[in-house]
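I'd like to ask some things about the structure below.
One protein chain omitted, others in place.
A, B and C label the chains in the order they appear, each numbered from 1.
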Amino acid sequence: MTNESLRFGLIGAGFIGQSHGLAINAVNRVFGPRPLRAVATVLADLDERRARAQAERLGFERWTVDWREALEAVDAVIIAVPSFMHMEIAVAAATAGKHILCEKPVGLSSHQATRIAAAAAAAEITSAVGFTYLRAPMIRHAKTLLDRGDLGRPIHFRGRHAEDYLADADAPFSWRLDAKLAGRCGALGDLGWHIIAIARYLCGPISSLSGLTGTFHRTRPEAEGVQPRREVENEDWAGALLQFGTGAVGTIEVSRIAHGRKMDIAFELVCENGTLALAGERLNELQLYIDSDPVGESGFRTIHVNSAHPDYGAFVPAPAHGLGFNDLKTIELREFIVAVAAGRNVDPDLEQACRIARVCEAIIDSAEGGTTITAPEQAPGPAAPVTDREAVGR
Amino acid sequence: MTNESLRFGLIGAGFIGQSHGLAINAVNRVFGPRPLRAVATVLADLDERRARAQAERLGFERWTVDWREALEAVDAVIIAVPSFMHMEIAVAAATAGKHILCEKPVGLSSHQATRIAAAAAAAEITSAVGFTYLRAPMIRHAKTLLDRGDLGRPIHFRGRHAEDYLADADAPFSWRLDAKLAGRCGALGDLGWHIIAIARYLCGPISSLSGLTGTFHRTRPEAEGVQPRREVENEDWAGALLQFGTGAVGTIEVSRIAHGRKMDIAFELVCENGTLALAGERLNELQLYIDSDPVGESGFRTIHVNSAHPDYGAFVPAPAHGLGFNDLKTIELREFIVAVAAGRNVDPDLEQACRIARVCEAIIDSAEGGTTITAPEQAPGPAAPVTDREAVGR
Amino acid sequence: MTNESLRFGLIGAGFIGQSHGLAINAVNRVFGPRPLRAVATVLADLDERRARAQAERLGFERWTVDWREALEAVDAVIIAVPSFMHMEIAVAAATAGKHILCEKPVGLSSHQATRIAAAAAAAEITSAVGFTYLRAPMIRHAKTLLDRGDLGRPIHFRGRHAEDYLADADAPFSWRLDAKLAGRCGALGDLGWHIIAIARYLCGPISSLSGLTGTFHRTRPEAEGVQPRREVENEDWAGALLQFGTGAVGTIEVSRIAHGRKMDIAFELVCENGTLALAGERLNELQLYIDSDPVGESGFRTIHVNSAHPDYGAFVPAPAHGLGFNDLKTIELREFIVAVAAGRNVDPDLEQACRIARVCEAIIDSAEGGTTITAPEQAPGPAAPVTDREAVGR
Partner (left out) sequence: MTNESLRFGLIGAGFIGQSHGLAINAVNRVFGPRPLRAVATVLADLDERRARAQAERLGFERWTVDWREALEAVDAVIIAVPSFMHMEIAVAAATAGKHILCEKPVGLSSHQATRIAAAAAAAEITSAVGFTYLRAPMIRHAKTLLDRGDLGRPIHFRGRHAEDYLADADAPFSWRLDAKLAGRCGALGDLGWHIIAIARYLCGPISSLSGLTGTFHRTRPEAEGVQPRREVENEDWAGALLQFGTGAVGTIEVSRIAHGRKMDIAFELVCENGTLALAGERLNELQLYIDSDPVGESGFRTIHVNSAHPDYGAFVPAPAHGLGFNDLKTIELREFIVAVAAGRNVDPDLEQACRIARVCEAIIDSAEGGTTITAPEQAPGPAAPVTDREAVGR
């Protein structure tokens, strides 16, 4: 780390990489260049043309097609490539002593996530995971209300993350549907990580679960309008019944084929003395019911984001002007920078990510076996060796 | 049946009995006295004072405290008493050749429901069950859209019925919490019947399930502010993962302790070509997403009830003027009267009710056993004899 | 009035007459037959076939095509015919000592309304006007909150009543568009009466106003698809700026051509210490903002109707089960019956209706003259003689 700066290497310049690139730029402005100034040092992407174009656009000092090269000149890496590439990059980064902000799902499997987490722990670097929605002011305010005790203990949680990017039965096959490139988890890997992270953030660790999954569009054309069709290798939809260590319970559901739902990450949490609810398509609002309001005047309050809610005021002082998705990425990066400066991880860190990965796999295991799975967050024993299948991504 | 009239005996004059009594009166007016004129012949309630007052108010020809007496002078009975009394009354009614409209949950258990259904079938009378929400114009319109094929096959369903009538941890014990009087099912018996009926109405029979339940307020005062507290004997909350015979999947949840949710029966059904959603606190609205709308102009449509939707026009010709709960009871009674005249049952009938009762019990069995239960709608073998516990209600 | 009964004559058996007929039947059941039992004595409609059919359906003892005949045998009349017939019927009814529940708009003009009110006052009968929405529990609860003083004084009001029954430019001409039959006011007569009544109910009398009107579909076919087209004689849309006697201000708007708005009577009332809002398509909900909630937890509360709100509990004891339009008509009739028994008028009565009629006309006068009109509720001087045009309806 050179002189109060934090030099970033961004690996992957697609949708989510671009958001990270914008955040590197924005974070110094929104929050001020403290405790460390973020520097956009190098951008790596396998696609040379995209690497060059995005580096210019996002203001990186230079670009490369070789992520290994990117590691050398930086203090921290943001890993924003498909999951099958995570393990190799992350382990190399940790070994080289680089701090890591890794997109979710981390690795192809919980085994890979575990290896990444172990490498990060051994290297004593700072890690963070791209749980973007946990940075939303209204979700953090929900947590504040819980921690403050106003609502009593959580009792039951209902969560979902539904989108429709694959609702069209003839939408073409993509890497996300290929178990070698995306892993065994489909909607769970892409969307489940987010809603499980929120469930755990508000209710704590999961102590047992049962799951159900379904793949409804079983084959897809290799490309738009092309024959033959290829078999889809992971689930379109999953549901689970959850028990939390605290005694709370819940249901969650994820879908990538839910017509009309565009970014529908949503939850409702009933507590002893009130209820919280939020929907991702209206992420700047929190619904709150407090049981002490008089019966004639009680109802869910629609709270619009304002400067009483975490981090919002740094963007706009006036209420209800709204944050966008890229603003959440800016908050995410800010949390990472603060953690680097403090020599700690961002919560949830890679170790927590392993737990979430195991929960996703346990949902699939339960669906396949028809039984409840207890202690789904625990590693199944000594870390398994990397299997051939997992190695494919290299 | 005397001369184009249908003489009704109403057994039970509490909240739901009163709605039925209003419906007997309204049905002739809203739909005209055809095919049969409903006649409010006799009202029975164990509480003499309530029997007399409600009979006068609701326009019954006479009242009694003895339900057996009520059976004699009528063509049909509406059974609106707590579940533990259903079996004795319903079997007697069927045996006497009286048509039966029975409130849900039917009987104390699926065993009792099965006996009732058997008696009804043997007597060849018309039966109907108080699945009030299935009569809502917008839920029926949802079914019409499915049957018409516009949306393709159902894929995944998410349903809930959440209320907060027991959300206060110190709300007193009531018969609903006593297994002897309400049965083994708590929220499932009261609320689960409704949402499971909707799930089956839209998606068909349930082929397997797993469940989870919880009782969070484990003791309650016998009466407001009184000590000691009594143990609650059935669940406050239940969740389930469902598989339908068609291959569709779903999640459902019921809660009687969900602060702020007053009549929150709600569902979202994703189909091949669109999505339907509805929430009971806004029962005069249906949300519809159709995938053929252009991407820039697509979104859920909020459809307000109008005369294109089943039965609404009989109440008000102008759109969006809204029906209330008692109007749904009027439609329910209308369907019953039409079925009586046609010599058939209302769908879902008592046989279907048995299946729903078994689904509720299977959710509890699955929660207790930690395994998926297949064919939950099927009777477990030859009808079991009435047990002592079940007999208590007499 | 015979022996604790109140014998009703219903004049007009169309949409709104039918709702009144249902209410005569329902009111004894919902509220009990006290202080007076409503009796459906006679129904009059010019269309013999409709008269007979509706009388049978709605349970009237007899029917007639001659409203004069209907007057004879009753204690009270409900006038549910087009406005051009109001004056003759109402004056005759009052002269005969019959109580009057008259639909809005009362008469063809404020002059006619004034004559009706004078006749009613002279006869000392009880009068009421069909301001149905003023009977909605959540609008009455809004008034309760204001009267209780929690919110401080009203400051600014925004109201509208928008529907789309004439939004189609080719929808055929109807009596509502004919000044001889419907009066000078179009949307103001049909919809403006409702929203002005709400404005006055919550904010008090109007002390000055300016108005703007527009007729956008200036001709319409005489019947579906028929040529030639006929000129529309009153406004499709009107807006007004209002000053209330209390110093509060407001805007109102009415439209009968607002695509997509089905029953969109809505208001927002900002007070010194909070805000109330309600929308007619969700008439069972009230929005309430209270400024004393903490800034991080403040927001509009969505209050669902429950038994803490006026009259709801008489229909259903459970919260949020909803009332429909016909239930509001039942409450309206109940208020009328109570007023008859007490020997007083329902507020707003015919005298208030005259004021509302004058406000509607003042909006048109202001629109035509381009000036603010002060004291719009006051009669312009000695009652004007009935003009030929007004007499046409006879």
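Keep in mind that, in the parts below, a residue touches a chain if its C-beta (ideal position, glycine included) is under 8 Å from a C-beta of that chain, and two chains touch if they have at least 3 such contacts.
Note that this is a predicted model, so its numbers are computed, not measured.
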item: Which residue of C:Glu48, C:Glu72 or C:Asp168 touches the chain not shown here; value: C:Asp168
item: Option from A:Ala96, A:Ala121, A:Ala171 or A:Met263 whose C-beta touches the chain left out; value: A:Met263
item: Which of B:Arg68, B:Arg230 or B:Arg301 contacts the chain that the document leaves out; value: B:Arg301
item: Touching residues on chain B - with respect to the absent chain; value: 141, 145, 285, 288, 290, 293-304, 306, 308-309
item: Touching residues (missing chain, whole complex) on chain A; value: 15, 19, 21-22, 25-26, 28-30, 32-33, 56-59, 165, 262-263, 280-285, 304, 306, 315-327
item: Hidden partner interface residues of chain C, rising order; value: 155-156, 158, 160, 162, 167-169, 210-212, 214, 216, 237, 239-243, 247, 249-251, 253, 255, 257-261, 268, 270-275, 289, 291, 298-300, 370-372
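What we mean here is this: only the chains that are shown with their structure count from here on.
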item: When chain A is superposed on chain B by its C-alpha atoms, the rotation angle in degrees, nearest 5; value: 180
item: Interface numbering overlap (same over half, different under half) for chain A and chain C; value: same
item: Distance between chain centroids, defined by C-alpha means - chain A, chain B (Å); value: 41
item: Approximate Å spacing (C-alpha centroids) for the pair chain A, chain C; value: 55
item: Shared interface positions of chain C, touching two or more other chains; value: 285, 304, 306
